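What you see is part of a larger complex, with each chain still in position.
Naming follows writing order (A, B, C and D), and every chain is counted from residue 1.
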Amino acid sequence: MARQVSTGRKTVATAAAWLIALIIFFPILYTIITSFKTEPEAIAGVSLIPSGTFENYVEVQAQRDYFKPFLNSVVISLGSTLIALLISVPAAWSMAFSPTRRTKDILMWMLSTKMMPAVGVLVPMYLIFRDTGLLDTRLGLTIVLTLVNLPIVVWMLYTYFREIPGEILEAARMDGASTLKEIVYVLTPMAVPGIASTMLLNIILAWNESFWTIRLAAANAAPLTAFIASFSSPQGLFWAKLSAASTLAIAPILIMGWFSQKQLVRGLTFGAVK
Amino acid sequence: ETLTIATVNNGDMIRMQKLTDDFTARNPDIQLQWVTLEENVLRERVTTDIATKGGQYDVMTIGNYEVPIWAKQGWLLELNGLGDDYDVDDLLPAIRAGLSMDGKLYAAPFYGESAMIMYRTDLFEKAGLKMPEKPTWEFIGEAARKITDRNAGISGICLRGKAGWGENMAFLTAMDNSFGGRWFNEKWQPQFDQPEWKDTLQFYADLMKDAGPEGASSNGFNENLTLFQQGKCGMWIDATVAASFVSNPKDSTVADKVGYAIFPNKEGVDNHGNWLWSWNLAVPAGSQKGEAAQKFISWATSKHYTELVAEKEGWANVPPGTRTSLYKNAEYEKAAPFAAPTLAAMDAADITKPSVKPVPYTGGQFVAIPEFQGLGTTVGQLFSAVVAGQMSVDDALAQAQQVSVREMTRAGYIK
Amino acid sequence: MATRQTRSLARLMLAPSVILLLIWMIVPLAMTLWYSFQNYNLLNPAMRSFAGFDNYRYFYTDPAFFQAIANTLIIVLGVLAITVIGGILLALLLDQPMFGQGIVRILVISPFFVMPPVAALIWKNMIMHPGYGVLADVARFLGMRPVDWFAQYPLLSIVIIVAWQWLPFATLILLTALQSLDEEQKEAAEMDGANFLNRFRYIVLPHLSRAITVVILIQTIFLLAVYAEILVTTNGGPGYASTNLAFLIYRTALLSYDVGGASAGGVIAVVLANIVALFLMRAVGKNLDR
Amino acid sequence: MGTIKLENVTKSFGATVIIPKVDLEIADGEFVVFVGPSGSGKSTLLRLIAGLEDVSGGAIAIDGRDVTRVAPARRGLAMVFQSYALYPHMSVFNNIAFPLKMAGESRETIDRKVKDAARVLNLTSYLERRPGQLSGGQRQRVAIGRAIVRQPTAFLFDEPLSNLDAALRGTMRLEISELHHQLKTTMIYVTHDQVEAMTLADKIVVLNGGNVEQVGSPLELYRKPANLFVAGFIGSPRMNLIEGAAADAKGARTIGVRPEHVTVSKTAGDWKGTVGVAEHLGSDTFLHVQADGVGPVTVRTDGEIGLAHGETVYLTPDQTKLHRFGADGRAL
């Protein structure tokens, strides 16, 4: 479409897009704005200009240390993502390059494991975790999140790998590479964009997972989802403090998401291209 | 030694966390680690943990609802190491009774509350009303309707409408008590088909419709607190702790115009609801750190702690409702105008005899059986739907009766 | 890629994922099955006994059961409808040349990064609150009575919140798919005399079908399990108006601590989810192979 | 009718000028082929005519009507894209029917016209298939089918055969030629294949860097290339271009002689040289000879030749078929 787009049309598109984007973003924006208001201000009706107080953040931090859950969130989401990748790269390799009649079924079955209602198996899981000493450990949460997200990771990698021409892997084989080397030196580096976006999506999903993380952790391993659970309905005026806590909870992942937006977009193709 | 303490995220508990330096200075070998959670999540977490013996917490914050149930299961450690200077006898008898079984104390109260009426003296004056010493529901209904001024955004009365056994059901259960009703008869038969409940619910629904605020069906304690502080309620019947918030000029626009009165009753029924609640600290039975845990509990619920708060944050901020000595303290009385009505409310509450009719259970604004959380919440949903205008009073009661029978049968109460 | 050696190696490499997921699926599932035949209340461990099918009967006869199933479907279908249709429109819009495209895109995808409880809290307290919410203020400004969203339209409110979270996801996938549409194909259609609407209907929409399938599939998986948003906002009410299956199980498991009942609910939910999955695969799955 | 006229057409993308200025007239029913190296602007020119790009300057007229500002769909042209741009989700029938549907034709008309087109293109038995299930040649025919149903004023082809293998290209080339004879519609055809250009065209337009280097019939271009560029570009194997003494002798900066216009002898001739690689095709042999003082010369000889690597030979260019070029590269 190398025809000139009339400025008029571009302006209309711009206006419409910005309007909708702002509406969609508004709840987040308003939360951020509110976090800089004083409590009475926060409930005094819509206003987009806060008085600029940092009091809420100070208060939130005083109530509950932010950095430990933040660190836990980082460790757990990164850790589970890395482990999931380690397990699923070979699996996706084998499904993409050595498919059988059952490959599709296996894939669907994997996805269907995600349909189990988590709360239905909470007690069994709690007992298993208690007996293995994994309660309230980062390791425990990492394992759970790995398993929770594994199907999605396998699927994404699979669609990615399928786009890589098999000839290149055969070339590596002819060049004397073992299967392991083939995956490490050829496949993985070639799939870097795909792997990167898979990673990003998985980090987001892991970061936001809020059933297991709240229920299987207490003090030591509690991530930001638990942090926010201590602000959701306290006594007294809390809109501004809740806003500050919410902002703190979503800020890291939001910023990461903004910076890696392009990568993420690529990853969300799910093989939709072609 | 590190103690992991699960607490609810209310103001008093948060304040305690800030003051723990005092404790660690005295007990340098004990570190404290906090797990602060919103009430429902906290309850869910500690219950799962203690029932499965997960052992994640050394000290748990639990309500007087849980204490007898858990103690009966043998899940709680008897608190016998609180120290010589702890003065157990100073605890308010009503509170203490709720935390003891067979004379043994299983949890120590951190703060306690009952319920009472908070009302706007200015509005009452304007309307030419005077709050009687022992108001009846009839009076409350009339007064609320009179005060209501929709144009000025003032609702005559704010009451809990949000579904939940600890939300609207706490209030409605207490209200039903004061209407002479009860949850169960001696054979554990649910009583929603009885006239008392019908009166209660009808009165409540009509009142909310005529004099309640917008969106009442999603208002809980906190929402009503905000409304009242904003000057939008003429009356508010709720937990006594609210008094310290509404009378605090920092947050409240009506701090100097609040009057207090005892929980209303139906004409001819001598019952003021029997609302009694306390947040308590307890130690799981299997704990390896029982001794240190008791040391902490002793500190947190002691007179010393009260003084510590008074010294650092002022008398108005000390945790109320646990010790008789506090209400004999002149300084407290001076700083807290609501001290006397609070004590009166607490003294009036008797959770062993919630209703004027005989009941097989204990508990004031709740029924101290394990099934109550689930059942109370389900019934709460139905009643909340009434307030939301989605269901009629009769339908709600019929369904409440049905689910209660079902639930009680399943749990084996009804043979 | 087809020598015996590589094939057997492939099986070997697939094994860890399959085995892990099998364990992850089977162990809890087996335990759940077992518990579902037990009378087991966490708060009353002494009463444990064999229950037969009591738990199932109990769960199935819960007055909220059928409404919960209906609500589950409404949430899934409602959110899917909003996100797919909205996603397509939004993707079409974002595909246009405009000023500040990058920022617009960032704004649009942001809700995807918000954890569900936070999203629910924000909507409940900042936006939909009948007293202090932005929508109430807007309504008052317009001289209307503020809507008490969670009391009057509980299910709709949940759908809106959840759709808000998933709209970015759908938009992104559809946008990527849109951008992969062969430019020459659109030009060919133009040469063939197709106007914008016809191009959309005959060229763009069919091209998107695969991406739409992906959106539907992935979202369904997550939407069947929505519960945090309900817990934070309506708590399933008023009445059972916003109770879905996941929340019903939640209520059974973590309010009544009825492990047996919740397990039976879990088993029922697994069965229903698999029916949905099967149905989905039949209906849209073949789009994936194309 | 199907005359196309470009007047002073220019095209820039931003600051880069792609087509400095082109004037071109195409008569009704003519088969015009655009050739030129990659990036020379062939596709751009075609797309300008189609209306898929806006001209930066100048005017385009079809059948005497100025269409410079007219939308592609209204120009009455049909285009066959290099990638065919078939609609992958539609059956062959629907692909071909699409333009008719868009024109709002009735069901019966569509059915009849599509079946007619399918018959002409031998696609009748594939009408229910999807493009994905067709071979390259069949796909191309569908693309053509989609173009012919509308009876356009002119066809535009952008390298329609470049995706096919050699054998199929040959067949399809003949089919397109056939089609042109049948329909007698104006066709503009972009290719970089020598054989296609030479065999199909009534008129070839040689483009280089957005400029028209020469316009003429295939044999005109073969026999009288206007300049060095055209000389080197048309003909295979390439014309031998020789500079230096041998050229000076003819009073030119460069002389050119085609491989088929050089005779080889073992005994005597104008230029002496040594045989390098010999490529035997059976029917012909391409002899690469290093000629003393002249440089490498390619010679095309008949199939049966018995010359060994390293042997000395004598070459004689056909004087009547010698091309002479001046310092500016133009033919003298």
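Throughout what follows, contacts are C-beta pairs under 8 Å (C-beta built on N, C-alpha and C of every residue); 3 or more make two chains touch, one makes a residue touch a chain.
Predicted, not measured: the structure shown is a model, and the values here were computed from it.
Just one of each chain type is placed here, yet the complete complex contains A x1, B x1, C x1, D x2.
Assume only the chains that are shown with their structure count from here on.
With contact taken as defined at the outset, subunit B and subunit C are each touched by A.
In whole angstrom, the spacing between the mean C-alpha positions of subunit A and subunit B is 39.
One simple way to say how far apart two chains are is to compare their mean CA positions; for subunit B and subunit D this gives 90 Å. Spacing of subunit A relative to subunit C, judged by their CA centroids, is 16 angstrom. Multi-chain contact residues of subunit C (touching two or more other chains) are listed as 42, 131-132, 187, 254. Under the contact definition stated at the top, the residues of subunit A that touch 2 or more other chains are 43, 122-123, 127, 229, 232. Residues 41-47, 54, 58, 61, 63-64, 129-132, 145-146, 148, 150-152, 234-241, 243, 251-252, 254-258 of subunit C touch subunit B in their complex. On the subunit B side of its complex with subunit C, the touching residues are 44, 47-48, 51-52, 69, 73, 162-164, 213-215, 217-218, 223, 226-227, 370-371, 373-375, 377-378, 380-382, 384-385, 387-391, 399, 402-403, 406, 410-412.
Residues of subunit A that touch subunit B in their complex: 39-40, 43, 62-64, 122-123, 126-127, 129-130, 135-136, 214-215, 218-220, 222, 226, 229-238.
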